[in-house]
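Before any comments, here is the structure.
Every protein chain but one is kept in place in this view of the complex.
In order of appearance the chains are A and B, and numbering begins at 1 in each one.
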Amino acid sequence: MIEVAGLKKHFRVHRRPPGLAAAVRSLWHRQYDTVKAVDDISFTIARGERVGFLGPNGAGKTTTMKVLSGLLHPSAGEVTVAGHRPAARSPAFLEQITLVMGQKQQLMWDLPPSETYALNRAVFGVEPAAARQTLAELTELLGLAGLTDKPTRQLSLGERMKCELAAALLHRPTTLFLDEPTIGLDVAMQVTIRDFIRDYNQRHDATVLLTSHYMDDVVALCPRVIVIDGGRLIHDGDLRALVKTMIPDKLVSFTGAVAPEEVARLGEVIKAEGGRTTVRVPEARLREVVGHLLDRAGADLAVEDPPLEDVMRKLFKDKRAGP
Amino acid sequence: MTRALRAMPTLVRIGLTEALAYRAEMLVWLLTTTMPLVMLGLWTSVADEAPFRAWATRDFVAYYLVALIVRNLTSNWVAWQMSEEIRTGAVAGRLLRPVHPFAGYLGTHLGAVPLRAVAVAPVMLVVLWSSARAVLVTDPAHLGLVALALVGAWALTFAVFLCLGALAFFLDKSLGIVDVYFGVFAIMSGYLIPLPLLPAWLRATAAWLPFRAMLGDPVAIAIGRVPDAGQAARLVAQQWAWATALLLVAAWMWRRGVRRYEAFGG
Partner (left out) sequence: MASAAVARGRRGGRVRYYLRLAAVQLRASTVTGLQYRADFLVQGLMSLYWLGWNLLPLLVLYDERATVAGWSFGAALVVMANFVIIRGVLEGAVNPSLGALVEQIRSGAFDYTLLRPADAQFLVSTARFAPWRIVDVLGGVGLLVYAFVRLGQHPSVGQVAAGVGLLVAGLVVMYALWIMIVAMAFWVVKMDNLIYLLGSVFDAARWPASVFRGAWRVVFTFVVPLALMTTYPAQAMLGTLTGGAALACLAGALGLAAVSRLVWRLALRSYTSASS
């Protein structure tokens, strides 16, 4: 469905030096820098996959998304999405995809979302009956009832995002590019959006490529992750495998009175509050530690993977330090 | 006050740097003041047939070109800047600084003046090269008054735009008022048509308003339409009085506006 081979996107930017003297000098001498936003990336995503796209700020995630949706021409490399070359932006291609950017909106600010829906229906040439059916489904799944007839400016951030999603999906695209769709939303709303995305993916066998700063989104939605940093691909594969290779530890938490020196022997203490203690335990010693604790602490025992944030931090640090 | 004065060189320098960074935009802005040139084209065609009420071709050339220079030297965009900052809430940043916000605006727009001077220099060369040179004043008294009138016109224009900008505290669509203002200004300042050519009732109205001091009076002094130096000095004194009064009005509006802003949160 999505095939990317050797994708590069380089920008030439004018450097504006600080200071008055330098500003005067730049009247005659303009200096340019080449920014390698994306530098030789290849991957393939199959129909119906949900893939998380991770990387620090400025890693090239948004640039890649824009190339995939046809907004940017690649500097080099081959890109195919749903059988089309995105940069041509043919109607047949645009009807298959959608791009949702959490930071930018397509809803008309002074009008109710229903007007944007009417526009998109006309633009995408969706039959009224089909549009009604899709909208009814979206209304139910997203809980849009009562929202779509209020001017957009009167909606809260979360309500607006739900309406944005509906506007982006009215033409039933089969490929979804979601760039920070949950940014700025509270936890409950994040969960709603997340559940909706999974549901849409399963109902329509849609391909989803998602970026998010909230690792919970990625953990909950994406069995596979692609990680880029500095425009280069540094990991592509199973999320659990990534976690396991990067941090081969588990977090064991328990309640109950266990003597501090005994806890210290079990593993590194991460957190100890409200009578609940969390320790980091190497995978190899997990069986031993859990067995030990089951005798002492009782049944209230939990074993978790370390948070994805830690994994990412370690991943990026390693790559920077290495060659 | 002393703090504002101490900060002023830095503020002006930053203003100049900004103006340099946005020089292309600014040049286009200056080019949009085409109205004097269009009117010049019109009136010279008319005056070439026969002088129009004692105004010959070279009088119109001198009038409109000098008006173009005065307008571009003394104009600023502080009303748009303030309106934008008030609308978006960015004005809060100015309120947190320990100098009066007007000092900040003053720095930005004073900093742009050197660039404006460079931009109008070619127009000045055209004036000196054309037949209009003959009507320009040359005696030291008048030249001194022209300089004072230019400074006064800058200050008066700045004060007027501060007032218009502060309107954004009270009105949602204050920039619409700026459009209306421009219509009144263009007629009452002599920007559209030289004041002596207006119908009598408009001329009488204009005499009581500050707009002529922003443009028409300095131009009239520069092109020798006010031969009596004493009369010219009175006009400049009036101009400075208007500038002081409107600056006080702007400061009062700003204080009221900020109080309102704090109460309603913009």
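Assume contacts are C-beta pairs under 8 Å (C-beta built on N, C-alpha and C of every residue); 3 or more make two chains touch, one makes a residue touch a chain.
What you are looking at is a predicted structure, and each value in this text was computed from that prediction instead of being measured.
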Of A:Arg203, A:Arg240 or A:Arg265, the residue in touch with the unshown chain: A:Arg203
Options A:Ala22, A:Met108 or A:Met189, residue touching the unrepresented chain: A:Met108
Hidden partner chain, touching residue among A:Ile45, A:Ala59, A:Leu94 or A:Leu266: A:Leu94
Missing-partner contacts on subunit A, residue numbers: 11-12, 37, 62-63, 66, 69-73, 87, 89-92, 94-99, 101, 103-106, 108, 110-111, 115, 118-120, 122-128, 130, 134, 151, 171-174, 203-206
Residue ranges of subunit B at the interface with the undisplayed chain: 22, 24-25, 28-29, 31-35, 37-39, 41-42, 44-46, 48-49, 52-53, 176, 179-180, 183, 186-187, 192-193, 197-199
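Note that only the chains that are shown with their structure count from here on.
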Approximate Å spacing (C-alpha centroids) for the pair subunit A, subunit B: 52
